[in-house]
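All protein chains but one are shown at their positions in the complex.
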Amino acid sequence: MSDGSIAIEIGEATETGERRQDLRRILRELVRNKAALLGLAILVLIAAAAVAAPLLAPFDPTLQAVEDRLKPPGWMDPEGRIHPLGTDHLGRDILSRLIFGARISLIIGLSAVTLAGTLGTLIGLAAGYRGGRTDDFLMRVTDTMLAMPFILLALAVIAVLGPSLRNIIFVLGITSWVSYARVVRAEVLTLRTREFVSAAQALGSGGQRIVFRHLLPNVLTPVIVIATLEVARMIILESALSFLGLGVQPPTPTWGGMLADGRAYLSTAWWQATFPGLSIMLTVLGINLLGDWLRDVLDPRLQV
Amino acid sequence: MLRYLFRRFWQSLLVLFGISIIIFIILHLTGDPAVLLMPPDATKEDIENFRKLMGFNDPLFLRWPPWEYLSPPWRFVTDTQYGRFFTGVLRGDFGTSFRHQQPAMRLILERMPATLQLTASAMAIAVSVAVPVGIVSAVRRNSLLDHAGMVLALLGQSMPVYWLGIMFILLFAVRLNLLPAFGAGGWQHLILPAVTLGAFSMARIARLTRSSMLEVLGQEYVRTARAKGVSEIRTVLKHGLKNAAIPVVTVIGLDMGTLLGGAVITETIFAWPGVGRLAVQAISYRDYPLVQAAVFTLALIFVIINFMVDVLYTYLDPRVAYK
Partner (left out) sequence: MRKWMAGVWGAAFLVLAAPCVWAAPSGKVVVAQGVDPTTLDPHDHEEQPAFNVLLNIYDTLLVRDKDLKITPWLATSYKILNPTTWEFKLRQGVKFTNGEEFDAEAAKFSLERVANPANNLRLTALRPIDRVEVKDKYTIHIITKKPYPVLDTHLCIRGAMVPPKYFKEHDKAFLARNPVGTGPFKFVTWVKDDRIEFEANEQWWRGAPKIKTLIFRPIPEETTRMSALQTGEVDIATNVPPHLVKELKNHPKVTISSAPSVRTIFMPIYTVQCEMSQGSWDCTKPVQSPAANPKVRQAINYAVDIDSIIKNVLEGQGIRITTPLTSKHFGYDPKIKPFPFDPVKAKKLLAEAGYPNGIDLVLHSPNGRYPKDKEVAEAVAGQLTKAGIRTQLKVYEWTTYMNNIAYRHGGAPIWLIGWGNATWDADNTFTNMFRTGELLANYWNPEFNTLLDDARSITDQKKRQEIYSKVTRIFMEDAPAISLYQQIDNYGVSRRLEWTARSDERLEGFSMSVKQ
């Protein structure tokens, strides 16, 4: 028997709470939970819109028509085409910008979470497995990261690098890895003492092998839960950056940017800001519903 | 236990030190404050003189070669931009704000009470609304109250802060004329900004309280107590709260940091005279001393709060101190 199968057998023994990656059971739970289904439905809709954006959008999102600015929803332009959600301050169709904006929001959310998650998981693994000095040092780095006010750090970094999609993902990623690191570290600390790890060590597996083959799969569960919820936070943070003028640059549409642009017109053309605001809210709602359910099913002790 | 706390204290100092270095590096990478602080029609000589006066031409961390700067022996690190800053901090002197020509720390300390007032009120409002809502939701699980509460919480977590703030102003100040639109003043001026700032935390804490309570309520000893006939409320409060408190207290500590940093946007929208606003402007103008003072102070407060949270932990769960 290789150390691999021992690990798998022992790994299957669980403490309190269910941790069995039984796919069928999970799917059954999903169907039963209406809230989670709703969340999933919302997300699928938005993802579909993002992917099929060029097909779905009635207009080119960057096409300006300054004479047709700030027209209300349902307005028909001289060529007979309808703007279902109205036009913005430069005459661009809001619905099309929303659809393309879904792309950017999802890209930012998923990329930033991937970056932060990878970084945080690696740090958590190192801190938890190595312990001692490494752990202390990494935990202090974590504390430092937490104590820095996010906005000020983002402002400073973007001031250096300049605002662009890539840099925003970078800033969001390197400032939000802490939750992952903490959770992963806690998981590793618990797992470390269990038999399958000492068994693997006894069989002569090196540290790296243990970490990546045995520990990593087990910590992925809480990481996925956190990651899901963090996507929502990333989308909201991007809109905050756009508010401060540090967001993705025009004419690329982002929901946050549209909100920031539209806030000046709230009393005269409420549609410009309200629809992106609703989009953000719906997406975050969907993510939270799904993420909550994921947590309840996979790892209820996770309190983030 | 004391040794544990002392270790945490010492590590907090290291954290502050680390933060100051990071901010220092980032700021200095972004270019030259001399041109920013001088008017557009200043001449090149004016700018160069200003630069020399401020010491911007000096190296950041290390004088090279070090052996030429040994009188006094530590000069090769202290006669640098960071060196001057660090030795100043040891004396309590954070330098003079370039832009305002006032001592940097004095400017921060003058603004700090306003930010603290806002942040504390936000957290107080958040906790005093969220915890009862969370408890009620947990105890009356799946009832209408539960669903209503959780939906509101989800909404609160889904709205960007500035959006909420602007909507509040338009609704409560302009439309309904109930509350002032901006600025600091009496308690009426505090309501809208504090609720805006605290909304996200309120939502998070409500959901967290609910799930913590649910978990506790489902456990053995609670069921035992119920079976023995102890009244529901006493059960909930005595056993439930203390254990549910741990994650909630963690989040409160973490959120204070977010609130202190996030107050920036709220302060800008409501024209609240706090540190956040000052710090944002300072970063824009590369006003190093002011930024350093601001970040240092905010981080210090955060560190203190988390330290208090740690102390609270050792009371709530003594096992922690022996890790």
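Labels A and B are assigned to the chains in the order they are written; within every chain, residues are numbered from 1.
The rule is short, and it goes like this: a contact is a pair of C-beta atoms (placed from the backbone, for glycine too) under 8 Å apart; a residue touches a chain by one contact, two chains touch by 3 or more.
In this text, all values refer to a predicted model and were calculated from it rather than measured experimentally.
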Given the contact definition stated above, which residue among B:166, B:245, B:259 or B:295 touches the chain not shown here?
-> B:166
From the list A:54, A:74 or A:245, which touches the chain that is not on show?
-> A:245
Among B:11, B:49 or B:117, residue touching the chain not depicted = B:49
For chain B, which residues touch the unseen chain?
-> 30-32, 35-44, 46, 49-50, 53, 96, 99-103, 107, 110-111, 114, 166, 169-170, 173-174, 177-178, 180-185, 188-189, 268-271, 273-274, 277-278, 284-286
On chain A, what residues meet the omitted chain?
-> 62, 64, 66-67, 69-70, 89-91, 159, 162-163, 244-246, 249-251, 263-269
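Here, only the chains that are shown with their structure count from here on.
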Take the average of all CA coordinates in chain A, do the same for chain B, and state the distance between these two points in whole angstrom.
-> 23
Within the complex, chain A is touched by chain B residues 11-12, 14-16, 18-19, 22-23, 26-27, 29-30, 154-155, 157-163, 166, 170, 207-208, 211-212, 215, 247, 250-251, 254, 257-258, 260-262, 264-265, 276, 279-280, 283-284, 291, 294-295, 298-299, 302-303, 306
In the complex formed with chain B, which residues of chain A make contact?
-> 136, 140-141, 143-144, 146-153, 155-157, 159-160, 232, 236, 239-240, 243-244, 256, 259-260, 263, 266-267, 273, 277, 280-281, 284-285, 288-289, 292, 300-301, 303
